[in-house]
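Selected chains from the complex are presented in situ; the others are not included.
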Amino acid sequence: MDSRDKVLDQYSSKLYKNRKEHVIQIEDGESNVIAADTRAIPGIMTNRGCCYAGCKGVVIGPLKDVVQIVHGPIGCSYYAWGTRRNKAKGDENTKNFLEYCFSTDMQETDIVFGGEKKLKKAIKEAVEIFDPACIMIASTCPVGLIGDDIHAVAAEAEEMYNIKVVAFSCEGYKGVSQSGGHHIANNGLMKNVIGTGDAKPVKYSINLLGEYNIGGDGWEICRVLKRIGYNIVSVMTGDGSYAEMKNAHTADLNLVQCHRSINYIAEMLKTKYGTEWLKVNFIGIEGIKQSLRDVAAFFNDPALTAKTEAVIADEEEEIAIGMVYYKSMLKDKTAAIYVGGSRTHHYINLLKSLGVEVILAGYEFAHRDDYEGRQVLPLKMDADSKNIESITVVKDPAKYRTFHTEERIKELKEAGLPIESYDGLWADIADKAMITDDYNQFETEAFLKLLKPDIFFSGIKDKYIVQRSGVPSRQLHSYDYSGPYAGFKGALNFARDVTLAVNTPAFSLVQAPWKSEPTLIGNLGGME
Amino acid sequence: MLDVTPKEISERSALRINPLKTCQPVGAMYAALGVHNCMPHSHGSQGCCSYHRMFLTRHFKDPAIAASSSFTEGASVFGGGSNLKTAIKNIFDLYEPDIIAVHTTCLSETIGDDLVTYITDAKIPEGKIVVHANTPSYVGSHITGFSSMITGLIHYLSVNTGEKNGKLALFPGFVNPGDMREMKKLMTLMGVKYTMLPDTSGVMDSPMTGEYTMYPKGGTTIDDIKDLGNCELSLALGEITSTPPAESLKTKCKVPFATLPLPIGIELTDQYIMALNRFSKNEVPYIIEEERGQLVDILLDSHKYSQNKTVAIYGDPDTVLALAQFTLEMGMIPKYLVTGTPGKTFEAKANELFEKFGVEGCTAKGNADLFELHQWIKNDSVDLMIGGTHGKYVAKAEDIPLVRAGFPIVDRYVHSYLPLVGYKGAMRLAEMILNALMDRQDRDCADEDMEMIM
């Protein structure tokens, strides 16, 4: 019996039926099909979060100049306060609200009599204290149920205070995971923010999409891009701002790092403003190099291309000795990796380049295209996905502009440039790897025992479970408060951290000596 | 740091900024983790469960297990009964706990899910137990939720069989496993037979063994919870947190109760010891007397470094009140005491304390937040802050030393293993407070004022 069967066979028939579609072992050359983006099973300890977590927690959360009022009881706002490492830096022109947590702290009376009045009052107080350029409202479970019309409140406030006020109905119960929240956030930003600015386009300008500046990743990526000569219009949304995002429509090109959370905006920007998008991966040396070369190929300016190669050579040189050392420390190790909806894929090649093979992988909330590539699109809708609004945008004649002609785009695509293209996890995962969609505590434990990876990458809820079973465990959501891991320097940081993790001396001290052989006592100088 | 916080304080009645509380369910989850072989269960959207597990895991650096009913939009409209039923089956099948402790969420409460009926109707395997507590997130705080789950456990399980068991029922309050260990140590030294509920020691501070076990050795056993109904007396530590369960045990099983503040510092630990002494009629052993005397000695030796120093203490109500009393015993002035948990008792108790020690210019506020505390500090600063991690931004912004104590501490290690309660805990606390103040003196002094001897 193979490992997959050994695990799935422990399920009751009903669970087995569900989970067998989500757990597959990669077969070389075959078509590997996986079920994804379906409901988590009640009682099964999924690692998933909710719609609110995807919308407020992930996508809009990093917008630093926005007062983000969570409309609901206190918990949801509290848990999203300072817990995701989307770093941001204010300056004289940018108020930084990310160190703050705003909530309407709904009480029983608000639930009974409705919370709109309190929300209005909260907005008023926020305006009076902080005078922000933009307020966003995120609703939590009870708000939708009691029927508070947060969009009407937002519209009224926008008029009353002459600032931007955007509401997101991201109640936790919507959809099947964070993923619904990403979509809702994408829609809201597209409808209310992007394109509302009046900046003029600048040359070689780029939006970086789906980069949340965890541990400063975005800063490191932007450093390299700027070094080559690109102008960053906006980053969505790491260290991002309402002020910049308004003008995102003016960029020449969109780079998509996290496909799952932001592909909606990428697509809509293409439709509405004509901006092409490229899937990039700034994690791992090969990915970075390929991505930078793709971007250069898109712009096709010899100076940019030359600078790209020069920067690559220089940055690579700087970390070369370190990477060789860490590779020597990590060679032939195996890893398990379970992250949200894109990151698992991003790290596979970085690990491979360090000699670490991923033998167990999966996503928390990915869709089938994140595994199998965008070629499987469009996906069949189910009852749950239908509940998440899908908006349609049309060309904005005033602001629509294209960098290349349609023909040129076609040529570039034919030349292999990943314009509007993403091949998913399958593109890089090794043969025989075990894949678990919406992985849960039970499977984690079971596969750990069977496959015995040398290191485990996931989140805080697993971290100590895994560590307690003797396997070094690193958080790949928060980088265990290290980072950046993106870019050349980030790869070195990652390699260092992984090396430290697998060489933590205390692992060799887990076994008490009285549990094994009796050991000798010290120097028996006087004991004849 | 916190650059947009204005010094000028404005009245707020709707906008909560930088809260000092979170919602009931996470407190209920923590309480349930203090029951042996128990799976906490969150009846609501899976996001709640995920957030709560993260919160607890980050504080304890140990796995916090819990399952969720994983509501979808459908369940939210039509009720979560079916989800709970499925969850109960799956949990018992897969994770094999002896008991599932369900708590509700704002979602299931808003739609009015009837947990009693759901649980009655559920298929529960022979010998297994499901209990629940109503913990709507829009009422009270995590402290309330902690209380509610203990009450729920008592409600479902405790029975007065008519035969007294000679034990003390101890409700430890919302404290760390290290505190619970110290409370138990003192009961043992005083010869008190007891049941403590909950008891997260051995669960949330369990040792590394090389093997993961979902249910570690610790936690109050189901039999002991049942037997609570036969206790002679219950002692509720932390009046705001622990009175409700003590009352419910009295109501259900006629067990009389006494309430005391959390035993932090000298006098409050004295009260705890005296209560144990009354209960067991055993003399206080020398080891306790010695620890007490050592603590007094330390406070006398070091008084110059603490006396008249002002401190802001924030966090959970019983913790803040007990910490405040200890700082007063150290001669400090607890200038600002704030908690996010609503309720009038906190301010009343704090004001009693100010009066008792004759300190002036001190303010206590319940249902308050860190933003307001920060504004107070901007207007009139303090020498020290004591509280959880969330105060670190204020501490950095205003360059005030911070002693981490209470919940949550998500940016440091070891805290959950070692006590703040009891004389030993107070020694540790005194060391932390003194080091913070003295390190600051060393940092800030001119070279010529650096003292070798202090």
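General remarks:
Think of it as A and B in the order they're written, each chain with its own count starting at 1.
Following the convention adopted for this analysis, contacts are C-beta pairs under 8 Å (C-beta built on N, C-alpha and C of every residue); 3 or more make two chains touch, one makes a residue touch a chain.
Because the structure is a prediction, the values reported are computed rather than measured.
You only see one copy of each chain, but the structure file as a whole lists A x2, B x2.
Just so we're on the same page, only the chains that are shown with their structure count from here on.
Only residues 10-12, 15, 39-53, 69, 72-79, 81-83, 90, 95-97, 99-108, 110-111, 118-122, 124-126, 128-130, 140-142, 144-146, 171-178, 383-384, 387, 441-442, 445, 459-461, 463-470, 510-511 of chain A touch chain B when the two sit together in their complex. Those residues of chain B that touch chain A in the shared complex are 1-4, 6, 10, 12-19, 21-23, 25-26, 41, 44-48, 50-55, 57-58, 61-76, 83-84, 86-91, 93-95, 105-107, 109-111, 136-139, 141, 208-212, 340, 371, 390, 393.
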